[in-house]
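Data block below; observations after.
FYI, not all chains are in this one, though none of them got moved.
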Amino acid sequence: MEKQLSLIKFFKETRQQTESICQPLEPEDYLSQPTENVSPPKWHLGHTTWFYEALILKVFHKNYKVFDEDYFFLFNSYYNTLGDRTNRFERGNQTRPVLKKIYEYRSYVDYELVKFLENNSSEVEKIYSILELGINHEKQHQELLITDIKYILYQNKVLPSYQSFKNNIFQANKPLNNEMIKVDEGIYQIGYNGPDFHFDNEEGEHKVYLEAFKFAKHTVTNEAYLEFILNDGYKDFRHWLSDGWTWINENNIESPLFWKNIDGKWFYYTLGGLREIDLHAPVCHISFYEADAYATWAGKRLLTEFEWEVAAKKFANNKTDSNCLEKNILSPIPAHKSVNQLLGNVWEWTNSAYLAYPYFKIAEGALAEYNGKFMANQMVLRGGSCATPLSQVRIHYRNFFYLHERWQFTGIRLAEYS
Amino acid sequence: MEKQLSLIKFFKETRQQTESICQPLEPEDYLSQPTENVSPPKWHLGHTTWFYEALILKVFHKNYKVFDEDYFFLFNSYYNTLGDRTNRFERGNQTRPVLKKIYEYRSYVDYELVKFLENNSSEVEKIYSILELGINHEKQHQELLITDIKYILYQNKVLPSYQSFKNNIFQANKPLNNEMIKVDEGIYQIGYNGPDFHFDNEEGEHKVYLEAFKFAKHTVTNEAYLEFILNDGYKDFRHWLSDGWTWINENNIESPLFWKNIDGKWFYYTLGGLREIDLHAPVCHISFYEADAYATWAGKRLLTEFEWEVAAKKFANNKTDSNCLEKNILSPIPAHKSVNQLLGNVWEWTNSAYLAYPYFKIAEGALAEYNGKFMANQMVLRGGSCATPLSQVRIHYRNFFYLHERWQFTGIRLAEYS
Amino acid sequence: MEKQLSLIKFFKETRQQTESICQPLEPEDYLSQPTENVSPPKWHLGHTTWFYEALILKVFHKNYKVFDEDYFFLFNSYYNTLGDRTNRFERGNQTRPVLKKIYEYRSYVDYELVKFLENNSSEVEKIYSILELGINHEKQHQELLITDIKYILYQNKVLPSYQSFKNNIFQANKPLNNEMIKVDEGIYQIGYNGPDFHFDNEEGEHKVYLEAFKFAKHTVTNEAYLEFILNDGYKDFRHWLSDGWTWINENNIESPLFWKNIDGKWFYYTLGGLREIDLHAPVCHISFYEADAYATWAGKRLLTEFEWEVAAKKFANNKTDSNCLEKNILSPIPAHKSVNQLLGNVWEWTNSAYLAYPYFKIAEGALAEYNGKFMANQMVLRGGSCATPLSQVRIHYRNFFYLHERWQFTGIRLAEYS
């Protein structure tokens, strides 16, 4: 019962937090979809709401009156189980329903859901477990909102700010010595079996055998990455995976996303506008290909997701101290003395393909489509970023993206065998 | 002097009319660019304003303070002469400047321009000739606004209305007998040399020799076109130009744009929402390929633009009676007793490629890019449509589009040799 | 009867000539299809044979035994009337039937056809008219064989020769003064109505009214075109049609096809191998866009096809003297004193879209697809080239290609109003 009350509280906070994220936007910002995998904020607002309506209210609430039947088509993301849906690349063409309507939709579902939860007594366990998933789903979309908004605003010739720039307090720092920390070989437990919320892809504690390895205490800085650029790192095929070499050449990639060279000086776009690069902050917005090429150039390698998890279990700092969404900095900050930033700040590309853990079982019904069907062609990222909600910053969390994607806050931590 | 005063009046009316067209839109509608050659209404509002600023105020007004330098990049359409510009397909990504700013831009330029015109005494002739062009340019964009808005709203799953449907009064009409009207062979004068406003591509009266021909008094109706569809017109290669056959097959074209077959019944999207097809209204929103295939199937042909012009000079009804933009019906209406609708209602595809008239001379400077550079791969349309401003409904006006384009109000008038 | 005997003789000669053209090829050359609109020589050999089999033997010869049923699928080009066919772009994948088989096919059809013609007495007129078309069809493919072979061999890193270079005798010539020749305004007859062979698209003598004009005695030389290149002609948008400007930029076009700049010196690939450019020979292998841009840059224009025909009727030299296929030079030669080269040497792009003449009627059956269905998006070329069989070098002949195509021997003749 207590768990349920706290879940309802968590639900309300989450709903509020999502709307706060959108608060600085102008009306047109809500519609824009400059590239297929960036969704309009409007769509995020509707889709996160649709999840509760489609998977809870419509299923368990007998007298529930649907807000608008069309929304089932408009706000389904990829759930084939739940019927037809707008083609992903056409989300930005849906000028209607207008924003005001979508906010009404949110209020309606929030009100109906809370009322239903408070009055309902059967199937409680199942409903609350879906509710918990729905909240965590919305948390994931909060991060996507931040990264999509950054990408959307960046398309404007007049590079507008989303909020004032907040991490300049860190700019004066000297870079710290990036020592290598050793982990012994042996059998380790990976994955999670406990009572706290987690996605199906993290589930299932199981053993892996690891060789001894070392990992860098800090992620790679912009300064270090600039050296790679100046060393013609983007022009020398020897550092690159074959697919990566093709990708940078076909797309004329010569620096991380959001970087601009103006009269020989490097700037990047931040949610606080265009700024000179902070040399001591971690490099960010790079693809797996770039992370791998940098590591090769540096004579090192990336961690596997298993090594990362073992390292984090031993060494991660308190997650509440991490640079996560709730800190509202929304930009990676330089390393401080004793902090290794394994959690928060930037997602760390691992050299592990996103595949199932042993005994992984696809869920029943619509939720079957949540994680398992993406287990192809993607790499795992670990640790969370400055845009990740605190609740998602966890050691077992497995994020995954295609090897060329880089609009998330993604960075590099080096490793080597010892 | 009088001409100048009346031009200023015309300018003010036009500026007002453009904004009226946008009045029914919701904020998101202004940003949408569902396909490359449909521009966001926001962009039209800015671009028509930019034209006066870039070609008059910036050039002739010595103390003019530019509203915002960035707008020169944002709102240039295709004038290489005037510098870099937003890629056409990225117009829909410019969420900023926000709409309110663009309306401020309009007010600012309007105010500055009128003030300047009223006070200026030198180079009057040249300035007013550019002003006249600018107004006519804005008139062209008024038509594009209507057709772009129709296309934008049509992308919405919930097919919204732009205004209430207005041409139902005509729906009960019986179709009229579509008699063929004869024109004798001979030498005819084509083009225009007079004092009234006209574009450079209409200029230059010159002789053409025409064989005797007949043209249909009325354009092809939806009923007649449906017969073509039901007769498997879209499935029989013999009616089609080779490029047209490829185009319909690669794009799965089986009916005019905006048509939907719902449970065996044909509907189309209008600016008044989805409606059952009006059998007696002219078929509309078809490509040149479809117009040509229909004519072939019907054992007839399209007029050349020269034949059309000769026919219109002899037989066109008073243009002020035509179904044009100012009538605010925004949908083609059925033929009435004595009216041939050569002017207004639907643009009529001709079988003439868009090429230069004899002695055509490309203008100097930026205006060189207005018409001449498009004289390749396009066909001429004549007569104006229900979305054409009355001032553009003129017998010499040469409209032109690519052979596959059909988001304009385009129809068919049949012809034959006699 | 005499006409028939001479047609059989013409048939035999043509069949022989086609095979002679292929004689210098290596086995692999016969299969190559480096781009969709270049067909493998093997395919040309089969297709020209298929034409007689499909349209004469199979239709009129009651006891005819088809050589191989599969060939009807393999060697149909674009005749929907005659059933399914290999996709054009897959012609180069048909490694079988092997070449030897195709030559057997040719012999078989030749033998059967001649035997049939000699013994047949009914429907003679119709059969001979199709035969005449078939021979002229094969003549057209002879030209395509030459241009396709040139394109195929050019793909090889080792640029092989097809035959020894033959037009060096002309290289020493001084360029001639390129005077402008005047033609008066008036009504002229265009097209052909006589008894000699001609395609349906040339048929129908009809009047056109022409303004007075002047045309250049000689086509534009490589020297003159180089001046355009060196004058940054390919970098200045003002000379280009909008579609042309897009085309050169998307395809990085900076010179005619087959040109290579090696260490600052211009060379071109000829059927006699790579050679330094002959400055006095006509520029060749250019698109309509380049022809038009050059003319604009030069302050002139292209002729219309009507002007060209009128000029040629008045001034063309004897066609037997022209540089055509039978001369076996296969490369355009410089102008000589009194020769205007309106016929042969290079095809001349006109500023006329390829459209129907008045009263043009599409033929019945398969031949309906011969010419009419291509009347969209193409421009007319006139006069024939160094690869055109003498029989096709005629004043009324209307050749047509898309505006960007340039693997034919295509050049420029300038004109202006007088």
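Should a chain be cited, it is by its letter among A, B and C, assigned in written order, with residues numbered from 1 in that chain.
The criterion applied here is as follows: a residue touches a chain if its C-beta (ideal position, glycine included) is under 8 Å from a C-beta of that chain, and two chains touch if they have at least 3 such contacts.
Since we're looking at a predicted model, the values are computed, not measured.
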Query: If you can see 3 copies, how many does the complete assembly in this structure contain?
result: 4
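Criterion: only the chains that are shown with their structure count from here on.
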Query: For the two copies chain A and chain B, what is the rotation angle that overlays their Cα atoms, in steps of 5 degrees?
result: 180
- line: Outermost chain relative to chain B, judged by CA means, is A
- request: Go ahead and note the Å separation of the Cα centroids belonging to chain B and chain C.
  value: 38
- prompt: Once you find the CA centre of chain A and the CA centre of chain B, what distance in Å lies between them?
  reply: 46
For chain A paired with chain C, centre-to-centre distance based on mean C-alpha positions, whole Å: 59
- prompt: If you look at chain C, which of its residues touch at least two other chains?
  reply: none
Statement: In their shared complex, chain B is touched by residues of chain C numbered 78, 80-81, 187, 206-209, 211, 237-238, 240-245, 288-289, 292, 296, 301, 351-353, 355-356, 358-359, 362, 368, 373-377, 403, 417
Query: What residues on chain A touch chain B, complex-wise?
result: 26-32, 34, 42, 70, 73-74, 86, 90, 92-99, 152-153, 155-158, 160
